[in-house]
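Take this structure first; my questions come after.
One protein chain is absent from this view; the other protein chains keep their places.
Letters A and B name the chains as they come in the text, with residue numbers starting at 1 for each one.
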Amino acid sequence: MDASPVGVPAVHRSGVEVQSGLVVQALSPAGAATRAALARRTKRRLWAVALVLAAALGFLIYKVLTSAIVYFKTTNQAVAERAQLGSSTFQIEGVVVPGTLRHRVGGTLDFSIRGGGATVPVENTGAPPQLFQANVPVVLVGHFIGGSDTFASDQILVKHSNAYIAAHPGRVRGPTGKVVR
Amino acid sequence: MNGYVEAGYVVGLGTLAGYAASLVARERSARRRLAGGGVRQVAAPSASESPAPGGEPSTVERPASPAAAPPPRHRR
Partner (left out) sequence: MSLTTTPTGPGRPGSEVPPAQLTALDAARGSGVGSVPGREGARRRRSGHDVAITATGALALAGVVATVWLGLWVTPPDRFMGNLVRLLYIHPSIAWVMYICYGVAFLASLLYLWPRTRSLRFDKLAGASSEVGVVFTGLTLVTGSIWGRPTWGVWWTWDPLLTTTALLFVLYLGYLAVRRIPGEPEVCARRSAIAALVAFVDVPICYFSVLWWRSLHQAPTVADPITGKTYIHGSMAWTLLLSFVTFTLVYAWLVARRYRLFVLAEREGDEGLVLAIEERRAESLQGRS
């Protein structure tokens, strides 16, 4: 990732060089051919770069418009739109309701999420992230199970707030002490 | 700790250090080109094939800059 900026030596492509190159060309008819070949190569390379960048740009703008703008539906929103949603895949957001977590045989994890006054029961397959626990806000990827209001999720993403609180405020050590692990 | 933290620090600071080193190396080679491959070569055209004295390992490409390489090409 860092290779590209490091490898971009704007240095020798600066207009200055090109300009002096033009002068050289003007002054020496012999060098004109090499210069022209060089210019052609630069041009080809720039077009290739432009093409790749344009493709990436197009893809990302598409992603912004499709995934990013409505990244998830809140629980109450999903419940309200239950009929239209059918069994299509989407992201749902809610807070894990304490006391609803239940591990079933076979690895399925049952729990409920709550948000905006609505509650949705969830059946999750796949391993939840290590920070998953009751009372945390989560975003689930999945779909409603046909005919029921249960959400079948195959991925849990744990949202965390922008607040940071020391785990053991009373036990923070000074510079010489060791950190509480 | 747990791998991720260390990885984050190493990648973050390591990349910055690498970028910084590349800037320093590029500057050094640019100065060398300016010092060695400069105008004095016109006075001594015979010794102009390699533009810079001493080759330092540089992470950066050394493109054919008009200050160094092309002039010998146009010589005749």
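What we mean here is this: a contact is a pair of C-beta atoms (placed from the backbone, for glycine too) under 8 Å apart; a residue touches a chain by one contact, two chains touch by 3 or more.
In this text, all values refer to a predicted model and were calculated from it rather than measured experimentally.
Checked against the full complex, the candidates A:Ala83, A:Val105 or A:Ala167 give a single residue touching the omitted chain, namely A:Ala167.
When the full complex is taken into account, the listed residue touching the unshown chain is A:Ser67, out of A:Ser67, A:Ser87, A:Thr125 or A:Ser148.
The chain not shown here touches chain A at positions 1-2, 4-6, 8, 10-21, 23-24, 27-28, 39, 42, 46, 49-50, 53, 56-57, 60-61, 63-64, 67-72, 74, 93, 128-132, 136, 139, 155-169, 171-173, 175, 179-181. As for the chain not pictured, it touches chain B at residues 1-2, 4-5, 7-9, 11-13, 15-16, 19-20, 23-24, 26-28, 30-36, 38-42, 53-54, 65-67, 70-71, 74-75.
In the analysis below, only the chains that are shown with their structure count from here on.
One simple way to say how far apart two chains are is to compare their mean CA positions; for chain A and chain B this gives 36 Å.
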